[in-house]
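Apart from one protein chain that is not included, each protein chain of the complex appears where it belongs.
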Amino acid sequence: MPGLRYGGDYNPEQWPEEVWHEDVRLMREAGVNLVTIGVFSWSRLQPSPGAYDFAWLDRVLDLLHSHDIQVNLATPTASPPPWFGQAHPDSLTVTADGVRLTHGSRDTYCVSAPPYRRAARELAAALADRYGEHPALALWHVHNEYGTWCHCDHVAAAFRNWLRERHGSLAALNEAWTTAFWSQHYSDWAQITPPRKTQYLPNPAQALDFRRFLSDEMLACYREQRDVLRPTGVPVTTNFVFGGWVPVDHWRWAEEVDLVAIDDYPSGNPEEESAFAADLARSWARGRDWLLMEQAAGVRYSGGRMIPKPAGAMARHSMQHIARGSRGVMFFQWRASRGGAEQWHHGMVPHAGPDSRTFREISSFGRALAGMPAHPPGIDATVAILWDYEAWWALQSPGLPSPDLDYLAPIRQAHRTLWHRGITPDFAHPSHDISRYEMVLVPSLYLMSEESAANLTGFVRNGGTVVVSYFSGLVDEHCRVHLGGHPGCLRDLLGVSVDEFHPLTEPVALSAGNAEPTHPDLTSGITLTGTIWSENIRLTSADAVATYPGGTPAITRNRVGTGTAWYLSTRLDDDGYAALLTTAGLSPAATPPGVEIVRHRDGTVYAINHTADTILGETPEPLPPGGFAVFKDPCR
Amino acid sequence: MPGLRYGGDYNPEQWPEEVWHEDVRLMREAGVNLVTIGVFSWSRLQPSPGAYDFAWLDRVLDLLHSHDIQVNLATPTASPPPWFGQAHPDSLTVTADGVRLTHGSRDTYCVSAPPYRRAARELAAALADRYGEHPALALWHVHNEYGTWCHCDHVAAAFRNWLRERHGSLAALNEAWTTAFWSQHYSDWAQITPPRKTQYLPNPAQALDFRRFLSDEMLACYREQRDVLRPTGVPVTTNFVFGGWVPVDHWRWAEEVDLVAIDDYPSGNPEEESAFAADLARSWARGRDWLLMEQAAGVRYSGGRMIPKPAGAMARHSMQHIARGSRGVMFFQWRASRGGAEQWHHGMVPHAGPDSRTFREISSFGRALAGMPAHPPGIDATVAILWDYEAWWALQSPGLPSPDLDYLAPIRQAHRTLWHRGITPDFAHPSHDISRYEMVLVPSLYLMSEESAANLTGFVRNGGTVVVSYFSGLVDEHCRVHLGGHPGCLRDLLGVSVDEFHPLTEPVALSAGNAEPTHPDLTSGITLTGTIWSENIRLTSADAVATYPGGTPAITRNRVGTGTAWYLSTRLDDDGYAALLTTAGLSPAATPPGVEIVRHRDGTVYAINHTADTILGETPEPLPPGGFAVFKDPCR
Partner (left out) sequence: MPGLRYGGDYNPEQWPEEVWHEDVRLMREAGVNLVTIGVFSWSRLQPSPGAYDFAWLDRVLDLLHSHDIQVNLATPTASPPPWFGQAHPDSLTVTADGVRLTHGSRDTYCVSAPPYRRAARELAAALADRYGEHPALALWHVHNEYGTWCHCDHVAAAFRNWLRERHGSLAALNEAWTTAFWSQHYSDWAQITPPRKTQYLPNPAQALDFRRFLSDEMLACYREQRDVLRPTGVPVTTNFVFGGWVPVDHWRWAEEVDLVAIDDYPSGNPEEESAFAADLARSWARGRDWLLMEQAAGVRYSGGRMIPKPAGAMARHSMQHIARGSRGVMFFQWRASRGGAEQWHHGMVPHAGPDSRTFREISSFGRALAGMPAHPPGIDATVAILWDYEAWWALQSPGLPSPDLDYLAPIRQAHRTLWHRGITPDFAHPSHDISRYEMVLVPSLYLMSEESAANLTGFVRNGGTVVVSYFSGLVDEHCRVHLGGHPGCLRDLLGVSVDEFHPLTEPVALSAGNAEPTHPDLTSGITLTGTIWSENIRLTSADAVATYPGGTPAITRNRVGTGTAWYLSTRLDDDGYAALLTTAGLSPAATPPGVEIVRHRDGTVYAINHTADTILGETPEPLPPGGFAVFKDPCR
């Protein structure tokens, strides 16, 4: 695709046809060159069983084409119409409690229901057939934000088939799921169900496998549609949604899309979160194209409130994505809906119309984007953060030793610390080749296979530095504890052995240990405070860099081969964690606070000024408050 | 009905017959002249299918009559007996999750179930037949606190019929409900269901229509019983219960009862809330009779606690109702129940018996009430507050821009502010003739039709003053946004246009704007602080009376015709809101704080002293602490 993409979800079916003409005029004014059509149009495309109505969509595509606006055409399978549930009640979602849901919202479908699967393929085929060669068509957008759970009997049957494939035999499944505990031994495949409502705590291995299954089952759905669309020669994608409840392993999904597409709705600090989301997407893409497919034009959703973005923020946050390789900037949605459950969600054209701050900023940024380079070659990261959905899901198991344990918090802290230091890291799966990095951070990677541990050990042995945080490496891929002392599969690498965890309810101050750190940061000045968690560490080959009151090690360092493995057995605040990384050898920040610099390997530099001051010296021209610049580094 | 009514719910079926004789003796002692009988007596009147037992009720009515106590005879349809659910399982309530409820509490019925409807008519007919000419009979009390939701298939069918009636065609319904959003287009009436459990946010227009339907469906139930009872010539009513969850539009219901009857259970400040409840009831009645049908004798329910009313409070609060035209004072219930789920609810005769503070106060107040005038002609209010159930229900939609938005809080603040100023306002529906008022307050009237906006505009054009608060006038009767800038249908009247909302998480201080207010209150002394909400106002014809930090208007004033329209785009505290009303021309308080004066158009004055001081000068005689007086204003 040429140039940077700019646009958003466009739902002309919600508006009278006369509005469409204002729409394309305003799109041109705003520099929009790509719109996503049809995401929720099933009931319009097929108003009743068997009856397709494409006429309106023909007119929409022609109108857009005549205004040089390209189309990201969606298959509307994320929201079956009421008639579909009426005709196929077995396609409606069933909750873990056994309640069959009713249409009346969106996403009320079962990915394993044969009628749904069939209808989805037919819809994709009908769209491919009619629009596959339409000159406006630039991209296929399969479905929307895959992530719907179902617990019905269709799902149960599909889950059993998936388990047969995964485990091979019932005996292997019983062993993997530790069914000897609580008398859960399965003597027949037919006894296995999704984790439906049960009396007390569910089996964590069953829960984890069910998430893996859902990811694969939804991926199969996606693939079926993709394979129908692919003969058109137009690239195919689907938009990824992010959240702990989403049973989708984006590492695996990224391999199946022609373009990694993400939706991004920061709820906390938007600068930190935009960088995080963009680095994740870039990492999932592994060098291939990616695109910011949805963000809100003018507001941030936080604590149930829709908070307007400050002036210029939309442009700055969008540039964070562009700087990290996004092929464009897309929004949900073009025109704020007049009615419906999301009528108060934002639009590029708000309810007030184009005479609004939001539309003025949208248009202004659209013009700025038009002049930017579309394809810098990529970033050579020197630091990686290990990121694994399965570990995240496992960390949502019942019965963990503390409710304060969390995957996302330490992951975000690791990324945030690097971002504040001007470092653009990769995320990497624990099984990936990590030999190209200088340092690898491993925040709370609860689930970790022996193979991943070996991967990490090889990296250190060859000179790499790893910083592992608490509650890592404890269970294997079936959620079974690595025995013999924690953190099981990382014990040798870290040179420590832990026999007891001690969740903290009050912060504790750490003291310098018996080892002289490689760098004075941890011993000079800064006070380290541990919160929520601590461990009773016995040193086997590591040194203690910091200790708990009483003298047991809190932070350790182990030399392995030519590298170093650090272990942090508690949660530090941001300053403490940053000091640890400095001590472990991370280079200091080279830019002023609030100035974001992203460098590509060809010397293309993106600079974004998140401060209220003009910044001199970082860019060829002074960088005004809230401004951004793209230039070639003269030193490259 | 002659004289003021005094009494309460009387449930003799819970007590051995010997207690009845003590009851009537104590009732006489307490001045009781009306009791509500039979509210929960279905299982006693009809202990098994087909078998009526009226003998006990005959004796009760005769006993009461022989003691000159009249009867408000209830149809017992609010609590079908266990045998009824056993015989007609389809009459049991179904939740939105599809759970069919079991008897064992109360209110477990479906208003759309044919067997229930039939049984309700038969019960009413049996009672009319037997007691229609009983000399003790003074009033019919249909059912109890209508307000039960059901989601069963009977309800679904009735809902569809109601929708057909309302919308005429499926096309009109699809348009009204914005079903183009999220692919919810209905191609067959049979696809429409109540808003049952669905995957994600429900359709707000469907949810709103379902509440309207429930209100009408329950009203149809009521009417069926009323029409059976009416030939007896005795007035018919039902008691209204108040709450955001109650799907009953009391404006419409008030037209169908011979006497508006309310239940009142204040949970916060009881003086403010009693005045609020009584003014609502008086306004619903629109000049016809109304009655306080239930209140607690000795306690207030607050935060799950039953807090005793202070000495004299029951009398003062009762007088607030009498002062506003209540035809009497009734309680739930005569004798506190010995067992059952509400055994700890209060009674006029508590568990301790008549030798108790509560019964002494009940008797003392009964004597006082006997000497009061029953029929002052009514109050000529100069101020009205717009009040609309549909707006309240719409403000409970999912996905609003802030969880802090609420209908009741600003409505109560408006009423409270007037009450503290000694003003007794009317509540008015937005469609009512409001030309008789000087000022109309419009707190957060989210849903507002163009017709209502025109009504308000006409009022201002002819010299009236309106004070509109934030989040008003945004959506039409189908919950669809009025486009083109907020607050859509009030934009011209207010002379402002808003393109963005800004929910506040911290308070902000307002400054004086560029307009000189008509009255110095807003600029002299008082600091205005906005909370929870703000808006980005562009002035089209209004002046800014106060501004947010940065200078955008926060409070505006627009001259239209010979009147003025004020707009408050944030929430103020009580002092700030009071200052705004003063600035807008509301007259200052004429009575000392805590002294409540209610004046009728014939010069009858009710004075209630809520303070601990003797008040001189407001009443012909000094008004003792906690005392009250009724007198004719010598100046009239």
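Letters A and B name the chains as they come in the text, with residue numbers starting at 1 for each one.
The working rule: a residue touches a chain if its C-beta (ideal position, glycine included) is under 8 Å from a C-beta of that chain, and two chains touch if they have at least 3 such contacts.
Predicted model only: the values in this text are computed from it and were never measured.
Touching the missing chain, out of A:58, A:97 or A:129, is residue A:97.
Within the full complex, the residue among A:19, A:190, A:374 or A:616 touching the omitted chain is A:190. Among B:351, B:367 or B:559, the one in contact with the hidden chain is B:351. Touching residues on chain A toward the chain that is not drawn are 97-98, 177-188, 190-193, 195-206, 398-404, 475, 478-481, 483-486, 497-503, 505, 536.
One chain is missing from the display, and on chain B it is touched by residues 11, 13-14, 40-44, 47-48, 76, 79-83, 85-86, 93, 95, 97, 99-108, 148, 298, 303-308, 336-345, 350-353, 355-358.
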